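The following block contains the structure, expressed as structure tokens.
Left out: one protein chain. Kept in place: all the others.
Chain lettering (A and B) follows the sequence in which the chains are written, and residue indices restart at 1 in each chain.
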Amino acid sequence: MKKFLALMLAAIMAFSMVATAGAASLAGTYDITVWVAENAVDLTKAQIEKYNTTNELGITFNATVEAVSEADAGTQMITDVEAGGDLFCFAQDQFARLVQAGALAKLGVKAGETVAAANVPGAVTAVTSGDTLYAYPLTADNGYFMYYDKTVIPEEHIDSLEAIIADCEAAQKYFAYEMQTSAWYLAGMFFGTGCVSDWTTDDDGTFISVRDTFNSANGLIAAKGIEKLVKSPMHLSSSSGSEFASGAAVVVTGTWDYNTVKGILGDNMGVADLPSFEVDGQSYHIGSFSGYKLMGVKPQVDAVKAAALHQLAQYLTNEACQMERFEALAWGPSNINAQASDLVQANPALVALNAQAPYSTVQGQIHGSWWDIAKVIGDDIKLATDEAGLQAALDNYYAKIDALFQLDTSALLFVGAWNGWNNADDTDTYYLKDNTLTLEVPASDYMGGRIVNPGDWGTDKGFAQVTVGAEYIKDLGADNPDNNIVFAEAGNYTVTLNGTEISIVKN
Amino acid sequence: MKKYSDLEYLKLSKGQKLLYKVKSFFCAIPQKILGLFVALWNLIKNACTLVKNEAVDIWSTFVNGDWKTKVSFLVMGFGNLARGQILRGLLFLLFEVVFIGYMILAGGYWLSMLPTLGTKGPSEEYDFVLDAYYTVYNDNSFKILLYGVLTIFFIIAFVYTWRVNVRQNKLAEQILKSGKKLKSGKDDLRSMVDDKFHSTLLALPLTGITVFTIMPIVFMILVAFTNYDGAHDGYYSNLFTWVGLDNFNTMLNWNVSSGGGSVQSYAATFGEILSWTLMWAFFATFSNYFLGMFVAMAINKKGIKLKKLWRTVLVLTIAIPQFISLLYVSKMFAKNGIVNGFLMSMGWITEALPFWEDPTWARVTVILINIWIGIPHLMLITTGILMNIPQDLYESARIDGANAWQQYSKITLPYMLFVTGPYLLTSFTGNMNNFNVIYLLTGGAPTNPAASSAAGTVGYTDLLITWLFKITQGAESQYYLASVVGILVFVVVALISLVVYNVLPSIKNEEDFQ
Partner (left out) sequence: MSENKLLEQNASTIQKHHMGLKASRAMSNTAIYALLVAISIIWLIPFVCILLQSFRVESTWQVGYVIPQKWGFDNYINLFKTDFPRWYTNTFIAALVTSVLQTIIVLCMSYTLSRFRFKLRKPLMRLMLILGMFPGMLTMIILYRVLKDLGLTQANAVPGLILVYIASSGMGYYVSKGFFDTIPRSLDEAARVDGATRFQVLKKIILPLSKPIVIYTILTAFMGPWGDYVFAQYISFGTSSGMNVAVGLYRWLNKDQIAQCYTMFCAGGVLVAIPVTVLFMCLQKYYVEGVTGGAVKG
């Protein structure tokens, strides 16, 4: 409501005064601190200088540019927002934490529109919580693919995980793939078999629902793939390009390691999308995350300074600056136009990243603790001795996600099986944060679900009574032991629990 | 249990003596616990009597005192000024003025906010003209807690000073009545370097300890009763507030209340880490102790040349900061590190040894590497003490035909154990909190998949202190939980120290050495 009002008023005022009075009032000199990655310090200084001389608003920034790595910036900001950089760059996985900690200022209406129009959709998703934009996309290259040593891995083997493992074992060379210490790399195996872990945040960065299918039949297939890798004596849980200098023949990492690997392997360097693995005769191409690096504005007490900072952030993440960054540092742009440029299209590291793109999953907002919980799967699988052990690893994962989400809510689970009750692949789980949930029911032959206690999939909670909105559902009643709720028509519904009563309202 | 007299005890054989000692230690435990309660009761009783006596004394000072004394109850230092002790009087007065000024200007506010820790959080506003969001910050829970605690410290200091002021008036009256002269400002200054010299010497160190150690510890303990975390930082995101014992319930509850039945409770995770922490502290302390002593003895041995060289070589490891040397050593033992590479190239192994991958391997490896770090320190410390052992003891032992081992076990070891008893205790507790070694070597790896991970992953080599750090750095920055862990670490360390303190003779009898 508040947002709507703001939008309305802003729209009205935009025509009346922003154009003249607003623009003029930003003029002035501002002392600011900017946090960027170490290798981007000089370039950023130059870009801010350029902004100072070229902007038409009369803004001058007296900027101190500090090197703070994108991986650390989030933790650092949360420790003490006040001492943090006015502008800071960070990796996407920190986003939700930063929003929750009040360390990111919302984008104004116009800035939001500009960002949404100029960047690829995934990048826009990355900076959005609920319906609100909180940051500016900086790069779109935060993904990974495979570097390999051509002298060890023949070209015809690069599509098969099994063949690569065999080559590595034969040559006594390491296969570096960070399976035990990073959920970011590990998750690709699950995405490859069609599993998902989708988290939804509201406008304040709070997580309201999760759809996670890692613990499923497909998840078990992924676990078997991981098992092949982690149980190989030549597997190395690392994603550092310099491993090539310490006995590795394959390293799965990103564009940032391109120069290092090139320096070590020279002409023997090969890059490729991730391979496929085979389980029960079926082949699964390993997926990946495609993530973004973002630039945030620290919340300000002074509206004028805030507006000026947002101007600068927009400038630093626009097409021209992203191209400069690409030329100087080979950072892949998130800007639509920049991404389409021939130069970017021809960059060898980005070509490899693009080859993996069809199999990658856009990294949305993910609960900070998920990274810690999911990365344990790799270690758990390594310890497993049989299929039951693999399943136990997934159960362990599921129980922890469940316990985690319980920390924030007293919710129940809404388990839906939109394509037939016995088809486990399509079972979706929703958590009812604060006992409400909005869900999209697609059209299919069986649009049913049930409400259960968390961690207790099998049994029905016994909510048969739908008090409000019964017209939208079919209650199978006593004939069905599960008391399933089946939707009569597809659409968007809000499910609310109130004590022992359920209300279902079609939106 | 039968108690032996001294004579009977001496007659016992060696084994019986030991048995007797152990038995009597355990038999004494109930008595000791009882003693603890008695001591506690006495403490409370004494405190009550003290307060009562003080109150009676203050009242009698007021009733019996002259008008100068009576005014001093309100205006501190008035009595001193009126009786000619200008310096003292001015200091008292100044302190009172500063205190009242502080309380009016700031202290009162912090104190009044302490029960709620703030009521109004930050609010985000939208500027229509500029099309920009800005934030209005209001109460700051962190500062309220911090300065609230400081204010309480200040009030205590004021009450104490006021009491001193009252007592001085009484004393001054008595002295004047008996016809003696009061101390002048000059006398006061002289006593500062003479009979009150200890107060002068301690003033600076104790101020530092109060402000930079005690106050933060009090704060840390209080945080355990709040919900201070990343999303409730007290100012920028949300205010935090008192939650009573909730956090202790979370940490100490063995049964996980949430639905996921298979998730390990914090209490179980805590227990696992604690047992490894104790194991680590034991091995780290004693392996270093004995090996360090051995190396020191080897270097000290008569006829060994280049003593300085050997010592310097060992000390080089101290000179390189641990964050550099340990990170390098950690990498050396990696699966594809140079240790494995060397062993493989020599053909001694065909497959890399899992130094950091396997829980047991990792634990043994950190203990071994810790020896590498610890021996130089121990070597330095024990060298001096070894040189202090009277040489005639060895001479006569040699004459009696004692071999090296007998000399060691009969002379060196008992002497060392007696002298270094307190050091062993502090190094044991120090090892329990040995953050650097674990954090830099393994970061806690390998991960323990079963452990509760809502507050960051827990590994097999994690100590309580690294776990605590991980909790603060984890996704939710749960400072309140870290604070609970901190308090529990204190309890464990204190218990161990208490037991050792009561068993080791050399800690109690410090005067023996003088």
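The rule is short, and it goes like this: a residue touches a chain if its C-beta (ideal position, glycine included) is under 8 Å from a C-beta of that chain, and two chains touch if they have at least 3 such contacts.
Computed from a predicted structure; not experimentally measured.
Within the complete assembly, A:G247 is the residue of A:G122, A:G225, A:G247 or A:G378 that touches the hidden chain.
Considering B:K23, B:K52, B:K120 or B:K331, the position touching the chain not shown turns out to be B:K331 (whole complex). Touching the chain that is not shown, out of B:V98, B:V315, B:I349 or B:V364: B:V315 (per the contact rule at the top). In the complete complex, the residue from A:G28, A:G58, A:P121 or A:G263 that touches the missing chain is A:G263.
In the complete complex, the hidden chain is touched by one of B:L206, B:M279, B:I349 or B:V364, namely B:L206.
With the whole complex as reference, residues 142-143, 146, 190, 193-195, 197-198, 201-202, 204-206, 208-209, 211-217, 219-220, 223, 295, 298-299, 301, 303-304, 308, 310-325, 327-329, 331-332, 336, 338, 341, 372, 375-376, 380-381, 383-385, 387-388, 395-396, 399, 404, 419-420, 422-423, 426, 429, 433, 435-436, 464-465, 468-469, 472, 479, 482-483, 486, 489-490, 493-494, 497, 506-507, 510, 513-514 of chain B touch the missing chain.
Taking the complete complex into account, residues 35, 37-39, 66-72, 76, 79-80, 82-85, 239-242, 245-247, 256-257, 259-260, 263-264 of chain A touch the chain not shown.
By definition in this document, only the chains that are shown with their structure count from here on.
Look at where the CA atoms of chain A average out and do the same for chain B: the two points lie 42 Å apart. Here chain B touches chain A in the complex through residues 122, 124-137, 230-231, 233, 235-238, 256, 258-263, 335-337, 341, 351-352, 445-447, 449-450, 452-454, 456-457, 473-477, going by the rule given at the top.
Residue ranges on chain A touching chain B, taken from their complex, read 6, 9-10, 13-14, 17-18, 21-22, 25-26, 75, 78-79, 81-82, 97, 100-103, 105-111, 174, 180-181, 233, 236, 243, 246-248, 299-304, 306-307, 310, 367-369, 371-373, 375-377, 379-380, 383, 393, 395-396, 398-400, 402-404, 406-407, 453-456.
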